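Note that one protein chain is taken out, while the other chains of the complex remain in position.
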């Protein structure tokens, strides 16, 4: 073994590892470090305050509302999106040109910028001239305030997220469904199992790895919702759509409370970290049946 | 399936498909329709679908409302640079992880896997501070550097490199091929489907990205198209929906064209990377 051949693997991974360390791993620790300080970003002196930022966070009603908004948004989005996409997947898991076209249409929001999605939906949800209110009137329902009222704003954002997400989820479900061996269904048909039983006894268990994967990645991504809020509501009205990442962004970049924002970032880190951990834990326990 | 045998179910089935299709197509049609209307026609209720006069001028108005050429070029430069840099870094790293056994290799791969789980939304604040310390804010470097390698890409490519049969590499070694030639002439062509998948994935993600450029830029010097389009809300106090939708078309149409041309491939790419 020459020196070069021994060094070669290190040289080859070095650029990637350097990037990951500088821009992903180190910032995590830096953020944790900053969360113990009071710092306005301009002052050269950082003041050590221990856990003060965290106690302030959890005493702050605004932050508690942000947490509850984030949680509500996440749970609603994920449960609706998963249930609807599972239904769509079972319904649309067929061969044929039309099914392909519908699947393509379902999927299209996934590859479109969140900026575009947000702008189009803002316009669709416009209380005065928006298409949605027109549709409501067509079927004889009253107009809604959509994003303009604190009562419906978060739900409106959930609607957008579900619209954007179901296509991707449904296609992953379809891929999962297609990997279930056909003979299992044939066997169950021979056993005279009805449809509902077949679904609970075969489809759902066989789909559990996919289901589980989707729930986790949907949870993680919903918890970090930012774009739709930044563009459509800016956290309003009256803080009804302010969520964690938007909160961190505002405290970091508008109020320059770096330590405080970092502490909120650590909260996000804990949640994402826990979800990831659960994912790997259950993954190693194998939710698979194959 | 018995649907075909029961008339009522059959009707429901097709009606459902039509409604579903409508739910995903109408927003886009609405966008197109609005982008071609005059201001007056956007503020009537009930709305009109077909504008009485097609207003192509909305597009020039949107384009000229800001330095859109600059935004566009920034978007192109950022997405392409990221893609090229990623190709270089992930091919090297994936090859090393797939083919060499070296001390600390597992640890370094562990770092890669951890990175895979860290979203930008988590670390933008500290990275912003770093970028500001290095004076890179408002430069394209701030948008490119953090993404010049991809943990996801390394993970995917390592898998497909591992699937290349050992004999092929041995044959190349007997053919006196140096290591770089084995990578470029054997491994890369063998992993082509994975690389295409990854390229689509990466390009779409960074072309569309709004969050990172928003955080890292405060001036037009390094802003990208999604930021520029979102800034259109400031035109006429946010009420100029015809201009906004015209701008939006500029952002959406290229992606939709690519999607309609390579729909199957793109869907496969995204589903594949999700399932893996």
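Chains here go by letter, A and B, matching the order in which they are written, and residues are numbered from 1 within each.
As a working rule, a contact is a pair of C-beta atoms (placed from the backbone, for glycine too) under 8 Å apart; a residue touches a chain by one contact, two chains touch by 3 or more.
Convention: contacts and distances are computed from a predicted model.
> The chain that is not shown, which UniProt protein name from "ABC transporter ATP-binding protein", "Oxidoreductase", "SWIM zinc finger family protein" or "Cysteine desulfurase family protein" does it carry?
In UniProt, the chain that is not shown appears as "ABC transporter ATP-binding protein".
> Considering the full assembly, with which of the depicted chains is the omitted chain in contact?
Missing chain, whole complex, touching shown chains: B.
> Give the residue, chosen from B:25, B:107 or B:168, that touches the chain omitted from the document.
B:168
> Just to verify: which one of B:46, B:178 or B:254 makes contact with the chain not shown?
Touches the omitted chain: B:178.
> Spell out, residue by residue, where the missing chain touches chain B.
Considering the whole complex, chain B reaches the absent chain at 165, 167-168, 170-178, 181, 185-186, 189-190, 192.
Throughout what follows, only the chains that are shown with their structure count from here on.
> Need the CA-centroid distance for the pair chain A / chain B, whole Å please.
17
> For the complex, which residues does chain B have touching chain A?
Residues 1, 16-17, 20-21, 23-28, 30-31, 34, 42-47, 88-90, 92-93, 95-97, 100, 102, 104-105, 108, 111-112, 114-115, 117-119, 121-130, 145-146, 148-149, 151, 154, 179, 204, 207-211, 214-215, 226, 229-230, 233, 241, 244-245, 248, 251-252, 255-256, 259, 263-264, 266-267, 270-271, 274-275.
> In their shared complex, at which residues does chain A touch chain B?
Per the stated touch rule, the residues are 6, 8-10, 12-13, 15-17, 19-28, 30-31, 34, 41, 88, 91, 94, 98, 100-116, 118-121, 123-124, 126, 128-129, 131, 134, 137, 163, 167-168, 171-172, 175-176, 210, 213, 217, 220-221, 224, 226-227, 230-231, 245, 248-249, 252-253, 258, 261-262, 265, 268-269, 272, 276.
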